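Removed: one protein chain of the complex. Kept in place: all other protein chains.
Residue numbering begins at 1 within each chain, and the chains themselves are lettered A and B in the order written.
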Amino acid sequence: MTTLETLVPFAEAMERYEPVIGLETHVELGTRTKMFCGCITTFGAEPNSQVCPVCLGLPGSLPVINRNAIEYTIRIGLALNCTIASWCRFARKNYFYPDMPKNFQISQYDEPLCIEGWLDVPVGDQVVRVGIERVHLEEDTGKSLHVGGATGRIHGAEYSLVDYNRAGIPLVEIVTKPVAGTGAEAPEVARAYVTELRDLVRSLGVSDVRMEEGSLRCDVNTSLSSRGSGVWGTRTETKNVNSLRSVERAVRFEIQRQAAVLDAGGRIIQETRHFHEESATTTPGRSKEEAQDYRYFPEPDLVPLAPAHEWVEEIRAALPEPPSARRARLQAEWELSDLDMAALANAGALDLVADTVAAGASPADARKWWLGELARRANEADTELASLAITPAQVARVAALVAAGTLNDRLAREVIDAVLSGDGDPDQVVAARDLAVVSDEGALAAAVDAAIAANPDVAARVREGKTAAVGPLVGAVMKATGGKADAARVRQLLLERLS
Amino acid sequence: MELTRMTAAELSAALAAREVSATEVTRAHLDRIAAVDDRVHAFLHVAANSALAAAADVDARRAEGEPLGPLAGVPVAVKDLFATVGMPTTCGSRILEGWHPPYESTITRRLRQAGAVIVGKTNMDEFAMGSSTENSAFGPSRNPWDLDKIPGGSSGGSSAAVAAFEAPLAIGTDTGGSIRQPASVCGIVGTKPTYGGSSRYGVVAFASSLDTPGPFGRTVLDAALLHEAMSGYDPCDSTSIDAPVPQVVAAAREADVGGMRIGVVTELSGEGYQPGVLARFAEAVEMLESLGAKVTEVSCPHFRYALPAYYLIAPSECSSNLARFDAMRYGLRVGDDGTRDAEEVMALTREAGFGAEVKRRIILGTYALSSGYYDAYYGKAQQVRTLIIRDFDAAFGQVDVLVSPATPTTAFGIGERADDPMAMYLADLCTIPSDLAGNAAISVPCGLAAEDGLPVGLQVMAPALADDRLYRVAAAAEAAFTDRWGGPLLARAKGL
Partner (left out) sequence: MSITRDEVAHLARLARIALPDAELDHLAPQLDQIITAVAQVQEVAAEGIPPTSHATGLTNVFRDDVPVPCLGTDAALDQAPAVEQQRFRVPRILGEE
C-alpha cells in the first residue's frame, strides 16, 4: 500500500534546495565460478542445481578465494583510478536472513581492496568528476520467491521459496563519495554516472553489467541542503532501482518529496526506501527500531590479501582503452565537433558507427545512415538502434554500393528495408530484386530522348536556358527506369541534350 | 593378548603380518563397545555395518597383495563434530539431531582412504563448548577410571572410548584444550597439532581461528601414527599450512631428550591447582631432568590473561559460526505452524535446539562484537593474543619446549561444576595459551594424584610446526614412567 506523498514541483525545489547524491553500485562479476567455491555461475539454471557445501553454508564448510575475482576487482579499481590496498582482509557482516545461508555475508568492512578514485562522467556537454570512496568484494545472496501475496512481493506473502544458485557469486560494490554541486542536473548526473560506470566495467570484460539481469544493481542516496546553508541534509537510500531511467526518476522523486517535507517544517528520516517502476515513486522500507549493528569482525576462515605490486602493475598494463579515451580518439579520427559527438552518444549510435567504420564505411556515411534513415526506422518501431535487424557490416556494404554507383539513395533505402525485413544481405537483395542503378548509357540515352520527346514544352524552356526547369524531365526518366537511374547522371545527360 | 588391549602400533604390525584380519580386529572392538558403552556412553553412533564393510575391504586388498598404510584395518573413533557420509553428525546438539551430512570431512576421507576403520561417532560437549561432555544434549560420557567422574571435554567421548579400550585411536578437536584436558583426566595421550597443520574442512566450526583437529591414543607412538595420517595441507581450507607434516612418528621412536632445554611456565601453577597434580607434575619435571634435559623456569607474564581473552574470542567467533542454525535449510525446525514468520521460527528453533552453555557463549559473543563494545572486548582480546604469542616467542628463544600440568585438577565429579560456568572454564587454564598462539601441545600421562588415584597429565608445548618435539619429550617421559610403574598406567583403571 503506497501512501500519496506530497511533492514540490522540481524547478521550485531547485530554487530552495541543493541536492547531494551518492551511488552504491553492485556489479556481479562474470567469473566462471563463485567467489569462495567451484560452483559454476551460469544464469538461469534449475533451482539449487549450482550449489555445494560451501555456498550452502553447510556446517563444516570453508571458503577459498577465487583468484580471478580479486584480479577483476583490481581491474575495476585501477580503471576507477583507485589506490589498491597493499594488505587487507575480508570481514563478516552478521545478520539473519533466509537468503543468506550462513546468516553472515563475507564482505569487506574497514579494509576495502580499492580506495580513493574517481570517474569523469560526461553529462550533456559537461564533464562531472565523481569521486569514488571505495571498491570492495563480497558474496551475493540467494534468491527468494514470495508465494501467496498479491504481486509476488514480500508484503502479504504466506511463505517463501529460496534458491541458492546465486549465493556466493562474487559481487563488487562501488561506492561514490557524495556528489554535490550538481543542482538541477542531479538526476541526470546520477543516470550518467551509472551509464558511464556500466560502459567502463563492460569494457574491462569483467561483467555483463546488465541491469535487467541483475548483474548491475544500483542504490541511490539523496539528500537536500537549504540553498546557501552549507549544511548537508539527512539522506535516504533508495533501492530496487532497476534501470538507467529509474536512477534518474528515483533521484527526481526523492528531491521533490524531501523538499515537500522540509518545506512543511518536517525532518527527513534516515531510512531505506523502495523505488516503484510503475509509478516512479519511492515508499518507505520496513521501519527499523535501531540501525542494524552488523558486528563486523575479520573473517577468521580467510587469511589476509596482500596483492603483490608486480601483479597489480601487470593488471594495470593490460587495462583496455577506457570508454572516455576511446570516445576522444574516435572524435578526433572522425573530425567531429563536441556537439556531433554528443549526438552520436545520445542516440546510442557510437558503437554502431564505430563498427560500421571498421567494416569499411567512411565516418560520414556511417553517421548519415545510423542517425538518419535507421534512426527513423528505430523510432517508428519504438525500439533501440542496436536492436534493429541490420548489422554495421551490412550498413557498410550498402554505403559501399552507393559509393560505387551501384545504388542511389532511393535504392539504398529499399535495400535497407529489405534487410530489415529479413530478406538477406544487401548483395542478395540487390540481385534478387534487380535493384542496381541503370548505368547502361545506351538505355539511359534512350530514356532521356523519350522524356524529351514526351515533354516538348519543358524541353523548350530548358533549351532557352532555364536549367532549373529540367526537374520534371529528370522525374520522367527516373519513373521510366523504375527509379534505378543515377539522378545526377540523368540530369547531366538531359542538359547536354538540351543545350 | 586380547585384540582390544593391543596398541594401534601392535595391531598394525599384526595386521601387516596377517596374524589377524581387519574383520577380526573390528569385531573385537565392536564387541567391546557393546559390552561397556552402556556404562561409558562414549558413542552417539556405532557404525557397525560400515565398519565391518571397511574392514572386509582392507582384508580383500591385503589379500591381493596391495601395499597398505600403517592404519589400514585399525579402528578409529570420530568425534561427532566431523562430517561423515553415511553416519549422523550431531555435534552433541538437538539442533542437528538426525542430520546426515551430504559431504565428508577431509580428515575422515583421508583416514578412510588409508584403510582406517571408523567404528562410530563419539559424544562431545555441544558444538565443542565445554570441558566435561555434560553439555551434550544426549547425556554425558563417563570416565573409565571412575564412572561418576567426567571424562573431560569437549572431546570427552573420544577420550573415554580410547581409555575404555573401545578403540585404540580416536580423533577430536582442540579449541581451548578439548583434546589435552580429556586425555589428561582419562590417563591417555592427546595432541593439539599446530593450528593449520590438520584440515578443518568438514569440521563443524566453533571458533574458527582456534579449532584444531588432533589425535588420541593410549601411547605416544599411537598418537603419532594417527597424527601423521590425519595431518597435512588441504586446499579446501584457507588456513591450512602448506608444509610437510612434522616427523612425529620418527620423533616418538627416538624418544630422546638429552640436551633439550625445557622451560617450566611459572604462571601455570599455584592457587587453584590440585596439590596431587602439582606433585605428579614436579616429579615429571625431575624425571625429564634425570633423562638429560636442561630444566629452567620461564615466565610468560600474559598467560594469566589467556583465559579471559579466550572467553571473548571464542564466543565471538562462535556467535557468528552458529548463526547458520536457523531451521531454514537443515536441522531442527520448531514452531512452523503456518502462523509464524521466519524470524519467530528461527528464534523458537534456536531456543529449543541449543543448550545453556551454547546460548551463554552466543550471547557473550554477540555482546563482545557489538558496536560500542568491540574495542574494549573483542579488540582488546586480540591484542592480548598478540602479547601471548610474544610471550611464547620469547620463551622459545630460551628453551625448546615448555611444560606445565595439562589441567589444574584431576577428573571432577559429574554434576559438580555443571551449572557453574566460571568453575568449568578453569579446566582450560593451562591449555588455552597454545590455542591462542596456534602452536603445538600434547598431554601425556605422568601418574595418578595421591588424593584420588586419578590420572594427571603432563603438558608439553612446542613452537608452531615443531610438533615433533612434543613427541620426542612425551615418548621419553612415557618410557621412563612406564618403566617406573611397571606397565601402562591404564592397567590400573578400575571404573569398568
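Everything that follows uses one rule, which is that contacts are C-beta pairs under 8 Å (C-beta built on N, C-alpha and C of every residue); 3 or more make two chains touch, one makes a residue touch a chain.
Note that the coordinates shown come from a computational prediction; the quantities given were computed from them, not determined experimentally.
Interface note for the absent chain: among B:K79, B:H302 or B:R417, the touching residue is B:H302. Among A:P304, A:P320, A:G372 or A:G465, the one in contact with the hidden chain is A:P304.
Contact with the chain not shown here comes from a single listed residue; of B:A16, B:L387, B:A479 or B:L496, that residue is B:L387. Across A:N81, A:S203, A:T234 or A:T272, the single residue that touches the chain missing here is A:T272.
Of the candidate positions A:D163, A:E248 or A:E414, contact with the unshown chain belongs to A:D163. Taking the whole complex into account, chain A touches the unshown chain at residues 31-33, 37-40, 46-53, 56, 64-70, 87, 89, 96-99, 144-146, 148, 154, 157-164, 239, 272, 274, 285-286, 293, 297-298, 300, 302-308. The omitted chain makes contact with chain B at the following residues, 99-100, 102-103, 195-196, 209, 235, 238-239, 241, 302, 305, 308-309, 311-312, 319, 323, 326-331, 333, 336, 340-348, 350-351, 354, 356, 359-360, 362-364, 366-368, 370, 376-377, 379-387, 389, 421-422, 436-438, 464.
Note that in this section only the chains that are shown with their structure count from here on.
For chain B in complex with chain A, the touching residues are 82-83, 89, 91, 96, 99, 101-103, 105, 200-205, 207-209, 235-239, 316-317, 319-320, 323-326, 328-330, 338, 342-343, 346, 366, 369-371, 374, 378. Those residues of chain A whose C-beta lies close enough to touch chain B in the complex are 53, 56-65, 92, 94, 96, 98, 101-104, 158, 160, 162, 293, 295-297, 300-303.
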